[in-house]
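Of the protein chains in this complex, all but one are displayed in their positions.
Chains: A, B, C, D and E, in written order; residue numbering restarts at 1 for each.
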Amino acid sequence: MKVTVNRKAHFNAAHRLYRSDWSEEKNLSVFGKCSNKNFHGHNYEVIVGVTGEIDKETGYVIDIKILKDLIKTEIEDAFDHKNLNIEVPEFKKLNPTAENIVVVIYNKLFKHMAANHKLEVTLYETPRNYVKFSGKS
Amino acid sequence: MKVTVNRKAHFNAAHRLYRSDWSEEKNLSVFGKCSNKNFHGHNYEVIVGVTGEIDKETGYVIDIKILKDLIKTEIEDAFDHKNLNIEVPEFKKLNPTAENIVVVIYNKLFKHMAANHKLEVTLYETPRNYVKFSGKS
Amino acid sequence: MKVTVNRKAHFNAAHRLYRSDWSEEKNLSVFGKCSNKNFHGHNYEVIVGVTGEIDKETGYVIDIKILKDLIKTEIEDAFDHKNLNIEVPEFKKLNPTAENIVVVIYNKLFKHMAANHKLEVTLYETPRNYVKFSGKS
Amino acid sequence: MKVTVNRKAHFNAAHRLYRSDWSEEKNLSVFGKCSNKNFHGHNYEVIVGVTGEIDKETGYVIDIKILKDLIKTEIEDAFDHKNLNIEVPEFKKLNPTAENIVVVIYNKLFKHMAANHKLEVTLYETPRNYVKFSGKS
Amino acid sequence: MKVTVNRKAHFNAAHRLYRSDWSEEKNLSVFGKCSNKNFHGHNYEVIVGVTGEIDKETGYVIDIKILKDLIKTEIEDAFDHKNLNIEVPEFKKLNPTAENIVVVIYNKLFKHMAANHKLEVTLYETPRNYVKFSGKS
Partner (left out) sequence: MKVTVNRKAHFNAAHRLYRSDWSEEKNLSVFGKCSNKNFHGHNYEVIVGVTGEIDKETGYVIDIKILKDLIKTEIEDAFDHKNLNIEVPEFKKLNPTAENIVVVIYNKLFKHMAANHKLEVTLYETPRNYVKFSGKS
């Protein structure tokens, strides 16, 4: 009897789509205005879903306060009001597309998950564009 | 060729996280301010999804009016403007966590489902916290 | 390592629930006010999800600009500010229920999908009613 | 000490922008695709605001249930699942632009307002376009 | 050149509409199910707007962090996860209608406002019902 518990959070960050091993011209031709060398930014909204059995004693799958604190420590503190390309180590050599960011978030949270919990992360780059990742399948 | 039809509804209720077989102290230490003995409350939003084949004759999986009425009778009439702990029989001995509420809602609706329909229930406790249940797997 | 990329779009259209091989009376008795012979209408919101591997080179599953343009050409240009029953060929003989519309949208987009991409379409008929289709299973 | 009480409601309707004293060509040249002769439609969301003194006895400016019922009788029953041009008498000779609709709604509600209450109506034609009217000034 | 700066916050609370100087019967007949003696509850969303001149030096009307902290101290800490009737002193003898709550919130914040700042408070009791107060006029 598995239930999924979801928690929303958010962070504001600058980024550009960019590969350092490509020329500026190639970056612009592939990524267009998203590759603007002076950066642009987003209010990222992130939804973290944890699926597992309801604990008989507490009635929780996971204490949402623990999940909230984990998201704060691992994601908000690391990404909020940051430049993803310059200041977040994971994107030093990884292009910060929404797809790559959602996998990075997943991996940062996954190492704290209990073995019997399944994780899914949804990331809104804008209210109109979002991505979802639930681990290797 | 299965389609999922979803209907949103809502109810406003008071609750506290509480086990009657625990002391007040233990309840407070495990559930924190959510266990406030004078209760707090939420605007619960519930999304009921029914998955099944499209009926060739009507073009419906399920008549959404029937689904809307079922949610009204089974969920809104039972939970709206109620104190979940005191006035809803299912929570007399069951801690009304979001996880337990979503399972109770699922069970109340499931007994009305056609055999070839799959049910999923999503429950927003706040705009930032929500849970999802789609039956035993 | 599959990620789902989602893009939201919208179109405004008139429709009525109606089978031309049924009498007006039968249409009204089955579909109620949704069968009003003078039509009613909706702001349809559509979410298109494409699931696939992240391209190592670009960091994209699919360039969201390509997805956006595809939705514009296949869906918005075909449905926006139209009367679905009269002006959209797919509904000449198909009752434009939300269920049937979401399958039509899916089929129009599916023929443009890469072989290794999975497609899912969500269609909001109102903020309270929506349907989802992810292909024959 | 005046407070504004607001209530949201909604109706789904078909319409076209159209003046019967103009040719089809002129209608199309002025109103574009919004003048499609087969109609299109919207999920209209309406917010009704009533400003007045708080009643010392009840703590209400206006009983929201009374406001809700008034909106149902005057607006939802009159407009929902209707073709505004054909079936709503107010638009027989009045072009149903959002601006004209919001004034019609205001006038239908205004005649029920207490003398010391101020009325304001907001009408969303789409989530991106909305109009507001608060009476002649 | 006055700009309004707005900040959203929220709190979850239980309440009932109730006058202690009325009988239970009279309370029920006037306030209906909102007067349920076991309480019900809401996710209240509050929007605080401060209008004033832009400070030439900082480009701020008010530092939003200061506004955020003020809302936390005065409103969230006082109301969140509380029973408004029992635990919030302002409602010991004041019926906690949305109208009365918004005035109480206004008064708690107003005493911290600079003389040249204008305050407006919007309170959502549900996503469909909200009230607004901007001081005595």
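The rule is short, and it goes like this: a contact is a pair of C-beta atoms (placed from the backbone, for glycine too) under 8 Å apart; a residue touches a chain by one contact, two chains touch by 3 or more.
The structure displayed is predicted, hence computed values, not measured ones.
Here is the thing to keep in mind: the chain we left out touches A, D, E in the whole complex.
Annotation: of A:H10, A:K68 or A:K118, A:H10 touches the absent chain (contact as defined above).
Against the chain not shown here, chain D presents residues 17, 30-32, 94-100, 102-103, 127-133, 136-137.
Counting over the whole complex, chain A has residues 10, 12-15, 33-34, 36, 38-43, 80-83, 86-87, 126-127 touching the chain that is not drawn. Touch with the hidden chain on the side of chain E covers residues 1-9, 49, 54, 58-61, 64-65.
Just so it is clear, only the chains that are shown with their structure count from here on.
Counting the residue numbers used at the interface between chain B and chain C, under half appear in both copies, so the two copies meet with largely different residues. Across A-B and C-D, it is C-D that has more C-beta pairs touching. Averaged C-alpha coordinates give centres for chain B and chain D that are 34 Å from one another. If each chain is reduced to the centroid of its CA atoms, chain C and chain D end up 28 Å from each other.
Distance from the chain A centre to the chain D centre is 42 Å, each centre being the mean of its Cα atoms. Looking at chain E, residues 127 sit in touch with two or more other chains. By the contact rule set out at the top, the touching chain pairs are A-B, A-C, B-C, B-E, C-D, D-E.
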